[in-house]
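Note that one protein chain of the assembly has been removed; the remaining protein chains are unaltered in position.
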Amino acid sequence: MTTVLEVEGLEKHYGGITAVDGATFGIEEGSITGLIGPNGAGKTTTFNLISGFEEPDGGTVRFRGEDLQDLMEPSRDERVIWGGASAITAGTIGGIAGVAGLGLGTVGGLGTLAVGAGLGAGFYAGQERVRQAREGHTNSRPYMLAREGLVRTFQITRELTEMTVLENLMLAPQGQAGENLANTWLRRDLMEREEAEVREQAREMLELLELDHVSDERAGNLSGGQRKLLELGRVLMIEPEVILLDEPVAGVNPSLTRKLMDRIETLRDEGYTFCIVEHDMEVIMNLSDTIIVMSEGDVLVEGEPEAIQEDEAVIDAYLGVD
Amino acid sequence: MAYMAVETGLLNAISNGIVTGSIVALGAIGLALVYDIGDVPNFAHGDLLTLGAYTALLVNKPGTVPGFGALATDTRGIGIGGMAFLFAVSFVGVLGIVYHLGGRRALKGGWWGIDAPPSVAVAVHVLAAAVVGVLVVTGTPSFLAALLFAVVVVGALVPLMESLVFRKFRAKDASVAMLLIASLAVAFIVRFGVQTIFGGEIRSYQVDTTIPFAGGQLDITFAKFFDFFVAGNGFSLAIRETRGGNEIPLATFSYSWIEVVAVVAIAAILGVAAYRWRTDTAGVIGGRLAAALAVVATVVVGGTALAPGAVPETAWYATRVRASPLRIGIILTALVMMGLLHYLLRATTLGKAMRATSDNRDLAMVRGINTRRVMMTVWIIAGLFGALAGVLLGFLFSNLSINLGFNLLLPMFAGVILGGINVYGAILGSYAVGLAMEVGIFAIPGLSATYRIPVAFVVLLVVLLVKPEGIVGGN
Partner (left out) sequence: MAVSDVVVSFALLVAIYGVLSLGLNVKFGHTGLLDFGHVGFFLVGAYTSALFVLPPDDPADFTNYVIGFGEIPLVGTWAFGIIVATILTGVIGGLVALPTIRLREDYLAITLLGISVIFQRVVQSESWLANGPDALRGYSPPFQGLFPIEPGTLVGAVAFSVVVFVVWAVATAALSLQRENDSRLPLDRIYAVTTFGLGTRAAGVLGSRFAVAGVAGLIAAVISAALLLAASLVLLVGALVSVYGWLVVLVAIGQHYADLDRRELALGVGFGTGLLVALLPLPIADRISVSIVGTLALLGALVYAYYHAITSYEWVADVKLTVVGLGAVWFVGIWYVLLPILGPLGSGSLSGVLGTLFRNVVWFLQFGSSAGIGYSIAVIGDVTVQLDYSRFQLALFLLSLGALYTVLEAAVQSPFGRVLRAIRNDEAVVKSLGKDPFVYKVQSMVIGSALGGFAGAMWAMYSQGLTFRTGAPETTFIALLIVFVGGVGNNKGVLLGAVLYWGFQQATTQLAGFFPPALRVNVLAFRLVVVGVLFLIVLYYMPDGLLGREEYSSGVGDS
């Protein structure tokens, strides 16, 4: 087995608070890893850092051996937009300068054109700088990671409250032709065919999650547990490689929890990798191949569920004495 | 001895910038308070200035106000009916302001912060209202009475925005976008409400601009020239004005370099000392303010004491600042108002509650602070300062148009955002914006004055590009 996600010396500070303090661990491909620890141990923050939603203050994360920061380079679309904009701007400046410069004769005109082009190029470079400065950090593009196959759910569910449950799911699949504006006009038939497939897929997912009866309800009207399910379904729809689940079954009834655990295990056997934060010990111990215990921002111990349950330090810090 | 010709330059632009900045700041204070504590980016704030500016016409030129003209004797005189009306409005205005602070309880002194018998409080409020009413009526049609009237009326009207509109939206958990759009609708109502009454024509105040001063007459709109000279032996300042086509000197101040150095040194020492003395005290006058006051006092005292001298015939550098007493008055008014606000925020219970609410509304509520009263105070202040800014602006521009305030909205927003959405930051931001506007127009050749507002805005844009969250200033 290979380590698909390697976390090394991860750090994150908020003002005076240290949320993550040098956590180091790895996640094996095709396994289920449980991430547990007391409230405020830094589990959610670790997820935020791994999934690219926040920038670490120190340490590295490697996904399939590649540094997260490299994976989060601007997407092709983004490069096209910035490149196009800079070309237009440079062209405009050059054009205006050229027209103005022609009054000075051909040499003057060419000179000004060159200056204009230079200005445009400089403007583009400046834009890049400004944009990076504006983002407050070098690279934070979580969507690039999701495209690479690393997805996460939120502990405090974030569903699209104004859209229907079905739409929430249909949003998830990657690379839909109809997400490209040109295709909505020019490849209507392709789009509609794909849409029908996605819809079918979403319906199946809803059935699995026992949400089919609310498929046309606005997601904002769902109960807390239903929201958890919806969020789980949404990431599953992406068909990613590595799935980070932040307390996926908190508030879900026991029988459905059982069913979801089965499903997660099946998916694991199909080759998916899971990392799950969960406070329900029974669930997490049964499910996980490996358990990582965090405390005060660092990894306390890492090991098989049985070993963890015996561990003195863990019992002190988290499990308590029965 | 021939007086050398002196041109205006950067210094003049800076002085204009300070005047503009003062007006922007007066407006921006209310905007920032409402934005900070009330969470409303109030697009109607510019139109409050307009409202204030037009309200002053009721006193300043009652005969030209449609509908109200019937109560007036001619353009500027009012009859008994008009007097009664103005008195009643001012009276109700003052009591209305108090009422906004908490209804009947406020009228009985609930907002005083000290325990006082209700009857005393009521009496004081009524007396104050009557005094304001009398001042307005007897002062008609003077500019000051108009200003007072406008400030009181707008101060009483503006909180209605909160209680009739924004409070309701907030109770429905409206998003910021909703509040924004609602404020845009309110702006529409105010602006065109004013136009409904006053029609489309451009108006102006009629102000007697000559006042007796030091035994003579002083026209406050008349420009004085402040010529600064830097020469080999020192630094001089000549104050002059044009009278009958000739420039005549009014006063001259001259300092040798030693004197200049001495004053600067003493000012610096006193400033540092004052800072040391007052810093870390939570009083009204903190370290920075104390230092500033000390420096200003030293320069003024030193400057007058060492003044006598003559203007040099040649200078390394000479520049002229055109300033009228009116412009200086605007700066001083702004400073005084800011001082009052500072006092309110630092030394009164209400002010402390405001600061606490600004820091954390929920916490303030838990600590038993009457956040609704705080909210209303904020809107009242917005109205008072806004009206003041509007009237001064109308006076300075010598004409009132319906877009008067809206045109100032962007500079005000720029100031507030630059300052990080808090009052003190907004004041600094507004001066930065005012300076940018005037200096920008001066420094960029070919930029016509229509570009004043765009310049202010470009400053904001550049800042936002670099720091999209805005500058979090202050503490």
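By letter and in written order, the chains are A and B; residue numbering begins at 1 in each of them.
Rule of thumb we're sticking to: contacts are C-beta pairs under 8 Å (C-beta built on N, C-alpha and C of every residue); 3 or more make two chains touch, one makes a residue touch a chain.
Everything numeric here is computed off the predicted structure, so don't read it as measured data.
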item	value
Touch criterion as defined above, residue of B:Ala84, B:Leu410 or B:Val439 at the omitted chain	B:Leu410
Selected from A:Arg199, A:Lys259 or A:His279 as touching the chain missing from the view	A:Arg199
Per the touch definition above, residue among A:Leu35, A:Ala146, A:Ile292 or A:Val314 touching the missing chain	A:Ala146
Candidate in contact with the missing chain, chosen from B:Thr196, B:Thr210, B:Thr242 or B:Asn360	B:Thr196
Candidates A:Ile238, A:Leu267 or A:Val301 - the one touching the absent chain	A:Ile238
Missing-partner contacts on subunit A, residue numbers	51, 53, 75, 77-78, 81-82, 85, 88-89, 127, 130-131, 134-135, 141-144, 146-147, 151-154, 158-164, 166-167, 170-172, 174, 176-181, 183-185, 188, 191-196, 198-199, 215-216, 234-235, 238
Touch list for subunit B against the chain that is not drawn	41, 43, 66, 165, 168-169, 172, 174, 176-178, 180-182, 184-186, 188-189, 192-193, 195-197, 199-200, 406, 410, 413-414, 417, 448, 450-451, 453-454, 457-458, 460-461, 464-465, 468-470
